[in-house]
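For this depiction, one protein chain was excluded, whereas all remaining protein chains were kept in their positions.
Presenting chain A:
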Amino acid sequence: MTGTVIPEILIAICLLMGALFMLVGSFGLLKLDSPMKRMHAPTKASTLGVGALLLASMLHSFAFDDGSLHEILIMAFLFVTAPISANFIAKVAIHRGRDMPTPEPPKDQTWSTLDVPAETGSPDAPEAPVRG
């Protein structure tokens, strides 16, 4: 009995933390008021939350079973791919966001994702086409 108390408390803490972070991520997705702000909540909080849930699953398998490190695979994959998909969604928000102007770039001519060459493919097109 006493041998399983500490792991169960640890698993319970990981579960509660992960579920809370996932709930906060989705709540922020619903609550925040502009598309770029909405990008913050799910891409960071939900990824951390699912990481904590996978950590709880791993602790459970080590405490009550043979133990497995399979969940690290999912965790690493999610942690690597979350910024990439967030980058793609931000590009969509920049290109399609009519109501939210892009801030001025600090020192370059334009943002690189808006700097598309002309359709003919000449790399030194005189100026980037107007976004939209």
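By our rule, a residue touches a chain if its C-beta (ideal position, glycine included) is under 8 Å from a C-beta of that chain, and two chains touch if they have at least 3 such contacts; residues count from 1.
Note that contacts and distances are computed from a predicted model.
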- Of the options "Chemotaxis protein CheC", "K+/H+ antiporter subunit F", "Cytochrome c oxidase subunit IVB" or "Amino acid/amide ABC transporter membrane protein 2, HAAT family", which is the UniProt protein name for the chain that has been left out of view? "K+/H+ antiporter subunit F"
- Task: By the contact definition given up top, give the residues of chain A that touch the hidden chain.
- Result: 4-5, 8-9, 11-13, 15-16, 18-20, 22-23, 25-27, 29-30, 35, 38-39, 42-43, 46-47, 49-50, 53-54, 56-57, 60-61, 64-65, 68, 70-71, 73-74, 77-78, 81, 84-85, 88-93, 95-97
